[in-house]
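Only one protein chain is missing; all other protein chains are in place.
Lettered A and B in written order, each chain numbered from 1.
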Amino acid sequence: MPRSGFQVSAGELAERFGLALRGDATRLIDGVGTLAGAGPTQLSFLANPKYRGQLAASRAGLVVMRAADADGHDGDALVASDPYVAYARIAALFEPVEAPEAGIHPTAVVHPDARVEQGAAIGPHASIGARSRIAAGASIGPGCAIGEDCEIGAGSTLVARVTLVRRVTLGQRVLVHPGAVLGADGFGIALDRSGGGEPHWIKVPQLGGVRVGDDCEIGANTTIDRGALEDTVLEHDVRLDNQIQVAHNVRIGAHTAMAGCVAVAGSTTIGRYCMIGGAAGIAGHLEICDRVVVTAMTLVTHSIREPGEYSSGTPLMDSRSWRRNAVRFKQLDALARRVGTPSKGEE
Amino acid sequence: MPRSGFQVSAGELAERFGLALRGDATRLIDGVGTLAGAGPTQLSFLANPKYRGQLAASRAGLVVMRAADADGHDGDALVASDPYVAYARIAALFEPVEAPEAGIHPTAVVHPDARVEQGAAIGPHASIGARSRIAAGASIGPGCAIGEDCEIGAGSTLVARVTLVRRVTLGQRVLVHPGAVLGADGFGIALDRSGGGEPHWIKVPQLGGVRVGDDCEIGANTTIDRGALEDTVLEHDVRLDNQIQVAHNVRIGAHTAMAGCVAVAGSTTIGRYCMIGGAAGIAGHLEICDRVVVTAMTLVTHSIREPGEYSSGTPLMDSRSWRRNAVRFKQLDALARRVGTPSKGEE
Partner (left out) sequence: MPRSGFQVSAGELAERFGLALRGDATRLIDGVGTLAGAGPTQLSFLANPKYRGQLAASRAGLVVMRAADADGHDGDALVASDPYVAYARIAALFEPVEAPEAGIHPTAVVHPDARVEQGAAIGPHASIGARSRIAAGASIGPGCAIGEDCEIGAGSTLVARVTLVRRVTLGQRVLVHPGAVLGADGFGIALDRSGGGEPHWIKVPQLGGVRVGDDCEIGANTTIDRGALEDTVLEHDVRLDNQIQVAHNVRIGAHTAMAGCVAVAGSTTIGRYCMIGGAAGIAGHLEICDRVVVTAMTLVTHSIREPGEYSSGTPLMDSRSWRRNAVRFKQLDALARRVGTPSKGEE
C-alpha cells in the first residue's frame, strides 16, 4: 500500500470511531494491511473467521476484531461489533486522495448550452452535450462523453472514459468506473412482416432515460440502458460491480448489490437489500421482492415473492464423471416415470 | 418522455401508416407513452395480452391495438394486425433527433490518408486512421477511435467512444453503441513446446477483418473480433444487444437477433432469423441452421440442424431444495443403472 504520510495514535482511532481499545493508546499507526502483510505501524482486521489462524503470527501493530477474538489475543486490539465496517471506516483515513483540480481542462469540449457549476472538475478530452448540467463538486474524468440532457449531482465522480448517452440523471456522491455506458438505447426491435420483402427488424424508439439515486456505485464496463418510454431506475445506495448489464426499464431497489457480470433483462423490478451473485441472469418482466439472495450463475426465470436464497445449476465435477451423469439428465423424465413420480409430499 | 413539439392528428396517423381509425380523426397527438402513463394527447399501444387489463383505465388519447381488442374498447383506437410494429413506426415521429453537425470537429484527428466525405460528421476527440473512409451522412461520435483500413457506410452512426481497430467495414445505416470494439485481434494462441525453456504461448497473427452488413445494430460494450485469415461477418439486419462477444471468424446470418451478454466462440456459423437468449454461450466451430431459438443462459455445444427452440440448465429453486437435489446430480448415472437404463423409446 502506498504511504499517505498520515499518522494517528491508537487512542485517537478508538475515540474517533467509538471503539474500545485494548493496548497502548500512544502507538502510532500510519497505514493498513492484511493480517499476513501488515507491520508494526499498520492496522489490520479480523472479520472472516477463516483468517483467525493468521492472528497469532500477525505483525500488525493494531487489529480490529470482535470482543470474543480479542479476549484470547496478546497484541493491541480495537474491539468492534462489526470489524469489517470499522476497518472500512478507518482505512479511508489512509487512502491517498488527489482531488481533481476544479475547472474545465483546455482539451475538454463543453456545449454552449451545457452548465458546469463552479467547483466541478472536467478532465482532459471530456465532452459535455447540450442542456447537461454538472453540479459543484462533481468530477468528470479523462475521456468521458456526456451527451444531451444529463444531470450529474454534487460530489459524483465519473472516473474516466464513462459514457452517459442521453437523459441520464445521477444523484449525489455517485461513483462510476471507467468504460461504463449509461443511457444507450434499450434493445427494442419488432419484426416487420408487412410489405412484399422478407421480414426484417425495425427499431422501437427508445425515448426514456436513466435515473440513478444518491450513493450508488457502478462498476467498470457496466451498461445501463435508457428506458423505452419510462426511465430505467436505480434507487439510492445500489452497488453494481463490473460488466453488469441492466436492460431498459429495469428498476433496482435501494441498497441492492450485484456482483460482476450479472445480466438483468428488460422491465424487471428488483427489490431492496437484494444480493445477486456473479454472472447470474434475471429474465425480463419479473418482480423480485426485497431481501432476495441469488447465488452465482443462477438463472432467475420467474418472479420471486418470498425473501430467501435462490439457486440453479449443477455441482462441479471432474469432466469424466460429469459426462456420465449429464447424459442421464436427458433420461430424467423417463427414469422418474419408471420409478413412479414422487408424490408432492416427497418433493 | 421529452416533448418534441411535433403534433399530428389521429386521422393523419391512420392515413400515413395505413391503419383503420376508430374514433375522432381530429384528435391531436403530440407524443407516446405506456398504457399506464400516457395522457390524452399521447398515443399508446396494446400488443402483449398481459397488459390488456390496463386498457380500460388508460388515459391515452389513442391506442394502437388489434381489431379483436378494439371491438370491446370505448376509447379511440388505431387498428393494426401487428400493433407493436405499427407503434414502433409511429413513435419514430416523436423521437427528438438532433442530427450531429456535418464536418470535422476541431479536436478530431484525421489521418491525411483517410477520406471523410462531405456531409459526414466527426465528433470531438475522434480519431480516424490511415486509408479509412467515412461516407456521406455517417456520424462518428465523441471519443471514437477508427484505425486503419476501415470503411463506414452512408447513414451509419457510431454513437460515442466506439473503437474500430483495423480492417472493419460497416454497411449503410449501421448503428453502433458506445464502448463497442470491432476488429480487435481474435484470440489465437499456440503453445510452443519447442526449445529448451518452459512451454509458452505464441500469438497466431490475426490478419482478417470484420464485415458488418446494412441495417445492423451493435450494442454497448459488445466486442466483435477480426478474423484470423478470413473475415468475421455479420450479414444485413443482424441485431446485437449489449456486452455480446463475437469471436474471430464467426458468421451471423441476416435478421438474427441476440440478447445481452451472449458469447459466440470462434469459427461458428449461425443462420438467418435466429434468436439467441441473454447470456447464452455458443461453442466454436459449430453450425447453427436458420430459425433456431436458444433460451437464456443455454450452452450450445454441438451443431444444430433443425429449426426450433433449444435449452440447457436447471430450474430455479430455493437454495436449500436446490442443494438437496443438486448433490444427487452426482449420483445420476448410478441411480439410472440401479433402476435400469431407460430404453430409447422412453427418452
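The rule we apply is simple: a residue touches a chain if its C-beta (ideal position, glycine included) is under 8 Å from a C-beta of that chain, and two chains touch if they have at least 3 such contacts.
For clarity, every value in this text was computed on a predicted model and none was experimentally measured.
*Asks:* Check the options A:Gly23, A:Gly61, A:Gly123 or A:Gly188 and report the residue that touches the missing chain.
*Replies:* Reading the full complex, the residue touching the unseen chain is A:Gly123.
*Asks:* Which of B:Ile90, B:Leu158, B:Val181 or B:Ala257 sits in contact with the chain that's absent?
*Replies:* Residue touching the absent chain, from the options given: B:Val181.
*Asks:* With respect to the chain omitted from the figure, which of B:Gln42, B:Ser139, B:Thr163 or B:Thr256 is a touching residue?
*Replies:* Missing-chain contact among the listed residues: B:Thr163.
*Asks:* Pick out which of A:Arg166, A:Arg211, A:Arg226 or A:Arg239 touches the chain that's been left out of the picture.
*Replies:* A:Arg239
*Asks:* Among A:Ala10, A:Ala70 or A:Val159, which one touches the chain that has been omitted from the display?
*Replies:* Of these options, the touching residue for the absent chain is A:Val159.
*Asks:* Quickly run down the residues of chain A that touch the omitted chain.
*Replies:* For chain A, the residues touching the absent chain are 1-2, 32-34, 37, 50, 81-82, 84-85, 87-89, 91-92, 94-95, 98, 105, 107, 123-125, 141-143, 159-161, 175, 177-179, 215, 217, 219-221, 237, 239, 241-243, 255, 257, 259-261, 273, 278-279, 296-297, 313-323, 326-327, 329-333, 335-336, 339-342, 346-347.
*Asks:* Even though one chain is hidden, which residues of chain B still touch it in the full complex?
*Replies:* Counting only chain B, the missing chain is touched by 107, 109, 125, 127, 130, 143, 145, 147-149, 161, 163, 165, 167, 179, 181, 184-185, 187-194, 198-205, 207-208, 221, 223, 225, 229-230, 243, 245, 247, 261, 263, 265, 279, 281, 283, 285, 293, 295, 298-302, 306, 308-315, 317, 321, 324-332, 334-335, 337-339, 347.
Rule of thumb we're sticking to: only the chains that are shown with their structure count from here on.
*Asks:* Taking each chain's centre as its mean C-alpha position, how far apart are chain A and chain B in Å?
*Replies:* 25
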